[in-house]
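Taking it in order: structure first as structure tokens, then the write-up.
A single protein chain has been removed from this complex, and every other one stays in its place.
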Amino acid sequence: MTDKSLQLTGKSLQRNQINIKSLKEKFIKGLIYFSVFLTFGIVLWILVHIVFNGFVKANKMNILSGDESILPILMNTFYIVVLAVFISTPIGIWTAIYLNEYAGKSKLVHLIRFAIQSLAGIPSIIFGLFGMIVFVVGLNLNWSILSGALTLSIMILPIIIKTTEEALKTVPLSIREGSLALGASKLRTIKGVVIPSALPGIIISIILSIGRIVGETAAVYLTAGMVPRLAGSPLESGRTLSVHLYILAKEGVSFESAYFTATILVIFILFVNMISNKLAKKYNKKLKGN
Amino acid sequence: MTKSNWQEKLNEKLFLISALISIILVFSITLFIFIKGVPAIKEIGLKSFILGAKWKPGNGQYGILPMILGSIYVTIGACIIGVPIGVFTAIYLSEMANKKVVDFLRKVVELLAGIPSVVFGFFGLVTIVPIIDKIFGGGGNSLLASSIILGIMILPTIISISEASMRSVPKEYKEGALALGSTHLDSIFKVILPSASSGIFASIVLALGRAIGETMAIILVSGNTPLIPHSAFDRVRTLTSNIAIEMGYAYGLHQESLFATGVILFVFIMLINGVFIAFSRKVGEANDR
Partner (left out) sequence: MNSKIIVDNLNFYYGNMKVLNSIDISFYENSITALIGPSGCGKTSFLRILNRLNDTVSNVKVEGNIVLDGTDIYKDMDPITLRKKVGMVFQKPNPFPMSIYDNVAYGPRVHGIKKKNELNEIVERSLKSAFLWDEVKDRLNKSALSLSGGQQQRLCIARALAVEPKVILMDEPTSALDPIATSKIEDLITTLKENYTVIIVTHSMQQAARISDYTAFFLLGKLVEHEKTKYIFESPRDKRTKDYITGMFG
């Protein structure tokens, strides 16, 4: 073999390598695009499938007013949301205020943060068990809207704390000092300018936790029970929308109702996301304008 | 003046007490779950409880090995499906897409994250399960169906955390790689992914926690047979579904054994969360530096 032919084989080898390499690149790029397509496609599939079957095809009259009426269940859900938010919001906001405005870097603060992080990681079925032990049986509240709301208020605590703290962090020092310089105390400054400035963020935290409550099933199922009627008082049992969907799907009684319920849930979540996004955008603009 | 001072102090105490509630809650959740669950484990015997392959409360047989394995298999299955799709999507979002597409896709992912788990379960029941049944037979309620649904459910966790960690890789790294003549894709796989690996790993750990704790979606698509699955098409029951399904009618030792199932689940979760918290702290410290 001459030198020249050696060189040639070398070159073609190189070319082959480049070809293999660009083929590999194309393959990986294909995988990436395919993954994006899957992610997007799945969401679209879920939305279209559920909304189409639940809204376009289902007999809405029957579900809204007939024997299978969903209205009492909507009301139960509303009650539970209001109660849980009412219980959790003050505690969550106060905690966030403590962490962002008062706490330094002590061991205790580390422990508090660790606890909040842990709460966020505990699965809902465990909250359900805890609610059953403490509220349903321990405090003798039975399966009731109140037991459910108490359990859920624990679940949403980390969301409220975290989102509120983020919002408090964005309040500029200059505004705080402006208030202090007018002779306002620390507490007055927090109440008078810090919280009003962080209000959109705090509202977002509440909206997000409402989304979480409405979507929650396991914990409510074990604490609020599944009576398909309107709860006459917080001490009566009543199923929420998600529990309703679970039971309809599990027992296979009425897929029409199930689709409709699922549609309401999905549209509600769309709504929650939209509002919180809008608020966040407006809020960011305001802060940047400052 | 003293009055307002007094108010200040009182409010600070109120804020502190609120903050302590989280600690009290975590502590009492742990305590109560163990108090209710441990006696059953003692009575049944730890070994025959977690290594017993037969769950027949009617016969006094309380072995939750099938559920432990069920949870593990389903979680692994979910990762096999969710992790590659999630990481690839995150690569696209952080490195390849333009801003408009990113904004749009982020909203899509946010929506996915917000969809209630029971809706995923229902969706799986009416779409995925029949499809599996049609192609492979056997009814469709299976380990595979559970893994697919869970794989979808963990996507938002993996995508958002992985994307954030890829974005935080300094631009200079990438530019350095590009300047050395490597292609865009090369720079992603040889520079960005390794630098972001700890964040991606954290996202996977967090997703593991989500998956192993998920209940309602799984119940609707898994078939719930308390037997050790031998193939992806077998029916499967997880620790979480074991609790949710039988809690409604169980009493006595049977009920206690469900709380005991909760204890085992709790231990799993604590391990996973411990890894996550330790890990994210380490990542945070590395970023601080």
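Every chain is named by a letter (A and B) in the order it is written, and numbering of its residues begins at 1.
Here, a residue touches a chain if its C-beta (ideal position, glycine included) is under 8 Å from a C-beta of that chain, and two chains touch if they have at least 3 such contacts.
Bear in mind the structure is a predicted one, so any value in this text is a computation, not a measurement.
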Touch criterion as defined above, residue of A:175, A:235 or A:267 at the omitted chain: A:175
Hidden partner chain, touching residue among A:112, A:155, A:168 or A:193: A:193
For subunit A, the residues touching the chain missing from this view: 172, 174-175, 177-186, 188, 192-193, 196-197, 286, 289-290
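Operating definition for what follows: only the chains that are shown with their structure count from here on.
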Rounded Å distance, subunit A centre to subunit B centre (Cα mean): 15
Subunit A-facing residues of subunit B, complex: 4, 7-8, 11-12, 14-16, 18-23, 25-29, 32-33, 36, 84-86, 88-89, 91-92, 96, 105, 107-112, 114-123, 125-127, 152, 155, 159, 183, 185, 189, 206, 209, 212-216, 219-220, 240, 243-244, 247, 259, 262, 265-266, 269, 272-273, 276-277
Parts of subunit A lying in touch with subunit B, wherever the complex brings them together: 25, 28-29, 31-36, 38-40, 42-43, 45-47, 49-50, 90-92, 94-95, 97-99, 101-103, 111-112, 114-119, 121-130, 132-134, 154, 157-158, 161, 185-187, 211, 214-218, 221-222, 242-243, 245-246, 249-250, 255, 258, 262, 265-266, 269-270, 272-273, 277
